[in-house]
Structure formats: C-alpha cells, structure tokens
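Each chain you see keeps its place in the complex, though not every chain is here.
Note that the chains are named A and B in the order they appear, and that numbering of residues resets to 1 at the start of each chain.
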C-alpha cells in the first residue's frame, strides 16, 4: 500500500454551504492520513470568493488554515474576475492554473478529491 | 499499462436520479475491468440516504449489490444525521470517513470517479 504524498480537494462552487462542507472534509481528513501529509483546498472559478475577506465562510476557513490546511487559488480565475494578490486574504497561496496544479499534484502522487 | 486495483465512485447527492445514474455507472464498469476488480460506491453527506431502507432507489441498489458492487457509507455523515448501524440496510458497509477512505483507496492504486 502506497501512502499518498498529499491530498488536493477541488472546489469550484460559490455556495457557502458547499464551501463549508469541503473545508469540513479537509479537516476530517487530518486524522485519516499520515501526520504531516499536506492537504490543499484548491479553488477555481466562482469558488475563489472563499479567499476574499469578509465572507460568511471566514470562520470555517480560519479553522482549516489554523489546522494546517492550505488554500490554493487559481490565477486564471482571479484574472477573469479582476482580482489581484492584494485582494486575497493573507493565508491564501496562488497558482497559475488550478487545473494545471491539480494535474501536477497527481503526478507527484497526491490523491484527488472532488467533494 | 497498469490495471487499477479497484474503482471507487464518489457520491454526495441526495437526488434519486443521480443515485440511480451512479449505480448504473458502477454496473457499466463491470465488463470494462478485469474480472474480480472491486467496485465501491462511496456515499457521503446527503447521499447516505441511499443506504436506508424503503428508498425509491432500492431496486437499483439491490441490482448493484447483487452484481458484487459494494456500498460504503461514511460514519461522519451518519453521526451528523443521527444514524446508527442498525438504521442501514444489511448490505452496506461503513468507514470512519468517506474522504479518508477515498484517499486510502487511491493510495492502494484504485481509480477514482466522481460521476
């Protein structure tokens, strides 16, 4: 049995309920994987609002970030929504392309989830 | 070419039409994989109603179970819906966490589908 090198959770929906559910999924993964396994929530399209300040999902997001889960934001989606780095919360990290990042992670042996 | 060790189909939706479609996908996989390859439908969140008795999906589920497809139910979801083992149909199996299980299966070389 191989141990996944990490886990990406792919999120594209704008719904706050959906975003909270995916953050909850990420938290629920923590006791299920080897300690130190990186877990990333990768947001794309309408879901990138999760990375903006003042959202109703802020509490759930803070809990996930505090637990070590990474929030990864798609620059392609930012550009089409006229968003810049300074518009994002400080905990977010960006990648050129969400889909490119998700493919690269699978190439690195990460598991892929689309909750 | 590697042969996947098994296949997990990830299902979170409550809709009976969606659940029937995923069960149909699982059945359609049988002639496509090596004989004996395990296939699991992993239900989480609102989809765990599929594992309760008296559902309109019961016929489709029985057909899938009779064909050797496994129904795997998330205990995290059961707890949040106040469901216990005895509430589930007898053919269902449970796991601590659907997402944890889906990650572990990928680590074991299983293919992941999110129909």
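We take it that a contact is a pair of C-beta atoms (placed from the backbone, for glycine too) under 8 Å apart; a residue touches a chain by one contact, two chains touch by 3 or more.
On a predicted model such as this, the values are computed, not experimentally measured, just so you know.
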Once every copy is counted, not just the 2 shown, what does the total come to?
3
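Everything that follows uses one rule, which is that only the chains that are shown with their structure count from here on.
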Using mean C-alpha positions as chain centres, tell me how far chain A is from chain B in Å, no decimals.
25
Across the complex, what residues on chain A touch chain B?
1-4, 7, 9, 21, 25, 28-29, 31-33, 111-115
In their shared complex, at which residues does chain B touch chain A?
10, 12, 44-45, 76, 96-97, 99-104, 106-109, 112, 114
